[in-house]
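Removed: one protein chain of the complex. Kept in place: all other protein chains.
Right after this comes subunit A.
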Amino acid sequence: MRKTKWYILIICLIATVGMLAACGNSKDSGASEKNNGGGSDSKEETKGESKSLAISGSSAMQPLVAAAAEEFKAKNPDADIQVNAGGSGTGLSEVSEGTVAIGNSDVFAEEKEGIPADELKDHKVAVVGMAPVVHPEAGLDNISKEDLKKVFTGKIKNWKELGGKDQKIVLVNRPDSSGTRATFVKYGLDGETPAEGVTEDSSNTVKKIISETDGAIGYLAFSYLTDDTVKALSVDDVEPKDENVQNGKFPIWAYQHSYTKGEPEGLAKEFLDFMMSDEIQSGLMKEQGYIPANKMEVERDAEGKQTEIKK
């Protein structure tokens, strides 16, 4: 009896090593394929047949997609959907390598270096607005875009220059490659590079820092503006509200993209259709602070050109 136990243990150990090695190999081959610039014929698995679906990407979208997946599973009990956060870059990389069926991103795939955007199909599932956010005691409700740029590039250093309190301005940024930062810089600052400031990855931490630091300013998605610990500013007298994003008056917003490699099939298609259904678009999205994609009156392309949708 004892003998067999030992053998089983050793066999398990060897199997583990083998598996680790295999994993390493497959990853490596994926990476090298990518580096060669090829990789068009990467293993297209029959994800449609099996009832499991892997989704990864943008951490900003994770709560929404995970909640939608829960509702989807309630209706389709045999579907197995895994939603991982990890960042837009990870989502785009993994979907173009075929590791996951759906890759979520809060920027256009065209905007990310090294992603074969033409192989990916874009599904704009939601829209999220972002507002400049200050400490509640800054004494400001509205900021013009020109002033916003001056504040973030460090030309204005004290709130009293804008009619607020005599407080030194403290910038709170997101990391260089973050999607929220990219959106804010592009549409809020017209592409001007923000000056150095405290940098945090998580929007929750950003919110905490702004609420506790006198004179702080940062930017947050509308979904984080749930209480009055921080104050969202109007830009050029336009309030940061869902309606103003929908009709194109408030400039700082981004799509939440779900990318698939080629046309979606099977469960991936079912799930994306479910995301676009009225039930999710006007139910869950609103609850979570997102703006339904099908309610937009304007649209934008990857270059940032905004046009009105003709109805």
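The working rule: contacts are C-beta pairs under 8 Å (C-beta built on N, C-alpha and C of every residue); 3 or more make two chains touch, one makes a residue touch a chain; residues count from 1.
Convention: contacts and distances are computed from a predicted model.
Per the UniProt record, the absent chain's protein name among "Lactate utilization protein", "Phosphate transport system permease protein", "Alpha-ketoacid dehydrogenase subunit beta" or "Nucleotidyltransferase" is "Phosphate transport system permease protein". Which of A:Ser52, A:Gln82, A:Ser144 or A:Ser177 touches the hidden chain is settled by the complete complex: it is A:Ser177.
Considering the whole complex, the residue from A:Thr90, A:Gln246 or A:Thr260 that touches the absent chain is A:Thr90. The chain omitted from view is touched by exactly one of A:Ala101, A:Ile115 or A:Leu233, namely A:Ile115. In the complete assembly, the contact with the undisplayed chain comes from A:Glu212, out of A:Glu146, A:Glu212 or A:Glu243.
Residues of subunit A that touch the chain left out of the display are 3, 6, 9-10, 13-14, 17, 20, 24, 31, 34-35, 59, 85-90, 92-93, 97, 112-115, 170, 175-179, 182, 193, 196-201, 205, 208-209, 212-213, 216.
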